[in-house]
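My structure is below; once you've seen it, I'll send some questions.
Of the protein chains in this complex, one is absent; all others appear in place.
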Amino acid sequence: MSIIKLINISHWYSENRVLDNLNLEIEKNKITYILGSSGSGKTTILRLIAGLEVPDKGEIYIQNLKASVANKIIVAPGKRQLGYIFQDLALWPHLTVYENIAFGLKNMNKSEVEGEVKGILSLFGLNGSLQKFPHQLSGGQQQMVAIARALALKPKILLMDEPLASLDVKSKRKILDYIVSIKEKYNLTIVYVTHDHLEAFAIADNIVVINEGKIQESGTAVEIKNSTNDFVKYFIEW
Amino acid sequence: MIISHNKSISSNLLYTIVLLPVLLLLVLPVLNIVVLTFFGTNFPESIASINRDLFLLLLKSLAVSGIVALISTFIGIVLGFSLYKSDIKYRNVFRLLILIPLFISPYILAVAWKDISVLIFDYNTSIFEKTYSFFGMILVHSTIYSPLSILIIGSALSNISKQMEESALLMGSFKDMFFKILLPLIRPSIITSFVLILIFSISEFSVPAFLGFRVFTTEIFTQFSAFYNHNLAMLQSLLLIFICVILLVSERKRISDSVFLSIGTRGREVKLYSSKKIVVFSYIILSFAVVFTVFIPVSILVYQSFKTGTSKFMEAIFLLLPTIGNSVLLAVIGSIISVFIGFVAAYYSEILNKKLMNMMLLVLFAIPSTIFGIALIKFYNNSLLNFIYSSFGILIIGYVGKYSFISAKLIGNSIKQMPKSMEEAAVIQWIGFFKRIQKIVIPLVLPAIFASFIINFLFCFGDLGTSIMVYPPGTEIMPIKVFTIMANATESLTSSMALIVFLVTILLVSLLFFIFKKIIAKYNVNY
Partner (left out) sequence: MKRTSIIILLFTIMLAISCEQNSNSIVVYTTVDQVFSEPVLKEFEKKTGIKVKAVYDTEETKSTGILNRLIAEKDNPQCDVFWSGDPLRTAVLKNKNILYPYTSKAAKGIDNVFKDKDNFWTGFSARARVLIYNKKLLKDNDVPQSVFDLTDEKYKAKVAIANPLFGTTTFHLAALFSVIGDERAKSFLENLKANDLVIASSNGDVKRRVVKGEVYCGLTDTDDANEAIKEGANIGVVFLDQKGIGSLIMPNTVSLIKKAKISDNAKKLFDYLLSEDTEIALAKSCAQMPLHNGVKLPDGVLSLDNIKPMNIDYNKTAGKLESIQEYLKAWVERK
């Protein structure tokens, strides 16, 4: 069953068409990898799903609700029940780890917020860093805070824009394992954008390969590996 | 591409709430006077008197101010590097000292420098006198405006990530790195500095008037004050405004694409050069600048104030004391409003692509003070708006109209450098517009907000051109009192007053610095 549907989506940045009549469905409770080289339009897909950009053409459905249509946002980003991990993580540098996570929590009293934040941070082993500022953390810890912040609002969908690119293999592996376990625990649908096909093959349920704004191939890791599409073959050669 | 989430009701509301008063209270008076000019009875005569000579004069002014802008920007690069990139001690002391020429009125600096040059050179021929006015103008203007350039370029220099420079240093010499990496990286700030100083210099009037150097502003002034020909003066001012607007718009175009810094989440380290050569060079050049732009003029003032004892200084204190409270209060209110309007204009222009308010502030900024004063009188001086015109409100309106653009500019540069994701991360979490602005955007651009507050404060506190046209009868504000008393007062009284203004300003600025430092420290951000 698909939780996100992109129908006939086209999108331009000034003169450049970044997405070209794209149709895409994301399955519920699966990890879907969107794979492509830089400039292929993969980040734009995430931003469209999140509602941070308005599509120039087409429609977007989220949980069977019409969320965006051409030039119009129907469901505001904050109402789409999704979390977003930005490429630069976007941790607010002037807020502590605690404040970063507590920031989005609404309709709770102080002790409830505290319980919530501490609960999430202990999941990631970050309880000792509550009062630290982002720049006082290691790269891996910063990723964890970003993920914890996104999960604090209990989203149904987690959008991840290549957040692990700058990490060493070991930390990366550790966080990916976390992601898989979190997905199970929270019944999450994860859309993950990267150019790293090995990472995708390792944990993706579904993979979508995209190039120049068009889907080249989609399927499971095995299907992608056996694809006959020239671009896909070229892309995963490395 | 306009970001969708910001099309919220609250964001439109804020824009409208700020835009309306800006339009009604600030822009409308100017439109009114422009219309009056074009429909004035002597408009045909005025337009006929705009001839080749006038354009040549405009070119001359542009050329002279261009030279001033070039020199100041060059000084800005050299001193900016010494101040912000070399590993020197007492950096903060130097930073404050270097800014001092900004606190002293151009007129007083011109007088001080003339006295100095008479001591050094001696006038023997009139030829010297004639060339002197040209060099004098360039010298005094460059002295006044260099600190601005140092500020602009210095902040750009301290925002370059260490790696950029280090990777270049690994591949080549310091010279290569400096010219091929550092300078191109700060190019936007170099352009901004050049254009802003060009505009400041071309609209400044007191220095060329004092030195007897004929430029476009003195021509406008002559039309005003010798011929009382408002129509022609206004028309000539429109030419000047037009030039300034073109300059500012082209500057915007040039720098709009370049992102020259981002407030990173991982903290930012500034590369400081500690090689002996650079540090020694920095000390020498900074000390020279301090002696030349601060120590010499201020000592002249001190000498002139006290050469006949302390009585004149006491008299000056007695004269100025009743004005300080008013002036500080008005300048503080003026700068708070300017910063607020500047922030809104900058935010909407940079993030939401609504550039109207920013453009309006830019035009207001480019209008010569006297013209702006006349515009305010023509608009506010009637029975309906008399309550504003006869109160301090009119001065606040004058300050805000004249100087909000400075805030919009400085804060805009800072917002431009804030990663978009900072706000988007909050949007995803369904954080409302006002909370986002209050808790995310404002803290992140806080240093720019404070900097523009201080600079705005300095401009409001020292404003003369517009204030003298509109200050309510029977009230006293400092710059006007200094100016009206200065004319026939003894040299020691004049110098004493200049000195007091200078001391009060430096005291207030230090106080503001201190307060802001505390607040910023509270946020504990590695900006």
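Order as written gives the chain letters A and B; numbering starts at 1 within each chain.
Everything that follows uses one rule, which is that a residue touches a chain if its C-beta (ideal position, glycine included) is under 8 Å from a C-beta of that chain, and two chains touch if they have at least 3 such contacts.
Because the structure is a prediction, the values reported are computed rather than measured.
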item: Left-out chain, listing which of the shown chains it touches; value: B
item: Residue touching the undisplayed chain, where the options are B:15, B:224 or B:399; value: B:224
item: Per the touch definition above, residue among B:21, B:40, B:393 or B:447 touching the missing chain; value: B:393
item: From B:214, B:355 or B:439, residue that would touch the chain that is not displayed; value: B:214
item: Per the touch definition above, residue among B:16, B:274 or B:382 touching the missing chain; value: B:382
item: Chain B residues touching the omitted chain (full complex); value: 115, 118, 123, 125-126, 129-130, 209-212, 214, 221-222, 224-228, 230, 308, 329, 332-333, 336-337, 370, 373-374, 377-378, 381-383, 386-387, 389-393, 396, 468-475, 480-481, 483-492
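The rule is simple: only the chains that are shown with their structure count from here on.
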item: Rounded Å distance between chain A and chain B, as computed from the means of their C-alpha atoms; value: 45
item: Contacting residues of chain B [partner chain A, same complex]; value: 1-5, 7-8, 263-267, 419, 421-422, 424-431, 439-440, 443-444, 523-526
item: Chain A - residues contacting chain B, complex; value: 13, 50-54, 73, 76-79, 82-84, 86-95, 103-104, 106, 133-135, 139, 142, 149-150, 153
